[in-house]
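Removed from the display is one protein chain of the complex; every other protein chain stays in position.
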Amino acid sequence: MKKIYTRPASLKEAHFHYCPGCGHGIINRLIAEVIDEMGLRGKAICVAPAGCGMLVYNYFDIDTLESAHGRGAAVATGIKRVRPDNLVFSYQGDGDLAAIGTAEGFHAANRGELITVIFVNNGVYGMTGGQMAPTTLKEQITTTTPSGRNPVSAGHPVRVCEVFSVLDGTSYLERVAVNSPSGIKKTKKAIAKAFQHQINRTGFSLVEILSPCPTNWKMSPIESFRWIDEVMTKQFPLGVIKEVKC
Amino acid sequence: MKRLMSGNAALGEAAILSGCTCYFGYPITPQNELTEYMAKRMPESGGVFIQSESEIAAINMVLGASVAGARAMTSSSSPGMSLKQEGISYLAADELPAVIVNMVRGGPGMGNISPAQSDYLQATRGGGHGDYRTIVLAPSSVQELVDIVPLAFDLADAYRNPVIILGDGMLGQMMEPVDFSDIKKPKDYPKDYILTGAENRPSRMVRSLLFDTKEEEEHNWKLYRKFQRIEANEVRCETFMTDDAEIVVVAYGIAARIAKGAIKRLRQENIKAGLLRPITLWPFPSKNIVELARYVNDFFVFEMSTGQMIEDVKLALSGRGHVNFYGRPGGVIPTPIELARIVSRHYYQTQKVKRQ
Partner (left out) sequence: MITVKIDDERCKGCSLCVEFCPKGALSISDRLNMKGYFVVSFADEKECTGCATCALICPDVAIEVFKN
């Protein structure tokens, strides 16, 4: 029996707790595949966030630390400075990175810390039940924007890659989406490239991944996939935002 | 060989000699000299120095460095310490060693940059969430500050718990001759929990999220048993002229030095005063106070605050003897004469009552 596709070795046996159709599951698998293919299992250290992504230490069969909400980039800085030869990445959601953890992410990027941030942008706070996130779109309804996000009172959706792109310490910023087979393949390449930038010490790398959240968007999985294409990517255009020579 | 150094700078040198290889700090008076000293000396000694974007980032960098196996330290002053409380709770929950320095200044709020002791409860009761304790060490001279730094790192490693060095603006900024020769090369502590990459071993996780309440409860009792061991083994205090004392001043840190001056004056007026100086604020020297209470009836708690340690003194005595208080909050620095006069006035008033 020749294997065409099997579970990546760097994934533990535990079942994912994610909701049906959630993008975290795809992203976790892609990270594990990249770690396998780049032979990084003995080198990788993951910093897990607070939020839906916090249970990655039950899924990644690599050394993982859970950090306080929003502090992942600072914790990863501490780890990487002590262990420069390890592959250190911080897995963060939009609330974790673009709200409470803005300063930590911004300054880690500005210092050009040789870490990678895997930034899962699903437009809401998932684990706590679907509240507005910094990346919630205009007029998007969430449990804390019941009549739609009004920029006058609740601000505008923030484009993290673009913001970080003007920080000289950043070397690779790409926005991808896991809402289609081609998008998933691009996401995997982006993660691999980000890790390669870290290994080549070019600077701070971040992959922003638009990810479906059917439960809190109140859509079916396939509708949430379409919503990303038809609506989300208008505010968050896909593509390489910044890349220095690797 | 003695060197004239400020407390802040001496503390930095002592940390490096104690094997500290990572320092993360943020500017805040009155502890800047420590951050500045580390900015120069840490890279020289091959270590890591980062001026972080906030005290919150600094304490989390300490957490990262600690879980990666390094001896890590951060320092701040009162308002900055408030920002670090969440991180300290995580360090305690994750059972990670770390040394955190607080050069206390006048508070609350913006307060001022003058020395004070108004963070006692934050340090000893824990300003963060959850059942946890931090070992709190309170030096009262620059030399003792230097001696306490290696102890702080050893206790942090031995018990895998954050340790707070509670100084104040005066201790940090005043200069005294210091000698570093007693600092020995740090002992090796087991580091089977650190994250290094799962190379030829099973992967490890360090986390404090325990959804299962029974697991979280057991984790709490496990930490509790650790704190009991610390309380049993790590109490440190100094007594000064207490053998024949009729009245004992209880004071720590800079206030204890002021108290010693006052006690010498009182002794000249034939008032038998003595001093009990806690060095570990947690674990608090309760037994030592109870022992003094066997023959001393009058206790005088003296703090540069509106009175916080007094609670622990009362707890220790649980109703025995009289506990009086004299304090000056807000960064005011009382003088020995001032305290001597307060104590002697109290002494004569209570004597008059006894004679009637």
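Read from first to last, the chains carry the letters A and B; within each, the first residue is number 1.
By definition in this document, a contact is a pair of C-beta atoms (placed from the backbone, for glycine too) under 8 Å apart; a residue touches a chain by one contact, two chains touch by 3 or more.
Because the structure is a prediction, the values reported are computed rather than measured.
Trainee: Quick one: which shown chains sit in contact with the chain that's not drawn?
Mentor: Visible chains that the missing one touches: A.
Trainee: Decide which residue listed in A:G42, A:G169 or A:P221 touches the omitted chain of the complex.
Mentor: If we include the chain that is not displayed, A:P221 is the one touching it.
Trainee: So which bits of chain A touch the chain we can't see?
Mentor: Counting over the whole complex, chain A touches the hidden chain at residues 1-8, 11, 15-16, 18-26, 29, 180-181, 184-185, 214, 220-222, 225.
Rule of thumb we're sticking to: only the chains that are shown with their structure count from here on.
Trainee: Between chain A and chain B, what's the gap in Å when you average each chain's C-alpha atoms?
Mentor: That pair's centroid distance is 40 Å.
Trainee: For chain B, which residues are in contact with chain A within the complex?
Mentor: Per the stated touch rule, the residues are 21-22, 24, 48, 50, 52-54, 56-58, 60-70, 72, 86-87, 90, 94, 195-200, 203-209.
Trainee: Help me check something: in the complex, which residues belonging to chain A touch chain B?
Mentor: Residues 41-45, 47-48, 54, 57, 60-68, 71, 74-83, 86-87, 103-104, 106-107, 111 of chain A touch chain B in their complex.
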